[in-house]
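A quick write-up on the structure given underneath.
Note that one protein chain of the assembly has been removed; the remaining protein chains are unaltered in position.
Let's turn to chain A:
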Amino acid sequence: MSLVLEGFLNTIALTLLSFAGAVIVGLLVAVLRIVPVPLLRGVGTVYVEVWRNIPLLAWLVLFVFGLPEVGLKMPLFWTAFTAIALYEAAFVAEALRSGVNSVASGQGEAARALGLSFRQSLRHVILPQAGRRVVQPLANIAIALTMATALAGVVGVVDMTRAAQRINLELAQPLLVFTGAGLCYLVLAAGIGFGARVLERRLA
């Protein structure tokens, strides 16, 4: 039973922490991609294209087995957290950027005509409008991230899927065990979906 709890809590912790990390990094990258400085835009584009175009599993294996080779060894949980957060940040950045792009360009021009600086126009005009439009795309990413944490089980983290596999190894009842694990994921994902609806209504 403690194994189930350990797996469940690890999955929740990995989901919450990696999503928080992904939002922070994703926000930075999104800003890089929209600032009117070509060099910074280039950096943002490279980040997104490199991170999202290599499978998460490859990143996890590279981080877990590659980083110690160059002298950087973190506990497995934090290694998985770093890889998942940096990977999902690319998707978050694109969701945020498309949210900003969805605000009509006239809005930005009007803000500038009123004498607002780039930062002020972002802060007071663009981001509040973009914010509510990105709630659902971000919820999609959060749910995908929840499912993606199962890959951490491959590199030694005892998440819910790994715990289910261990239990099944003894019980030999895969249908039962994995239906149970699936229901746990369903509850988590449904919670995210519910939170997103509440947040969307608040921002509207």
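Annotations
By our rule, a residue touches a chain if its C-beta (ideal position, glycine included) is under 8 Å from a C-beta of that chain, and two chains touch if they have at least 3 such contacts; residues count from 1.
The definition used in the following text is that contacts and distances are computed from a predicted model.
Here one chain is missing from view; checked against "Lipoprotein", "Metalloregulator ArsR/SmtB family transcription factor", "NADH-quinone oxidoreductase subunit B" or "Glutamate ABC transporter substrate-binding protein", UniProt names that protein "Glutamate ABC transporter substrate-binding protein". Touching the omitted chain from chain A are residues 61, 64-65, 68-69, 73, 76, 153-156, 158, 162, 165-166, 168-175, 178.
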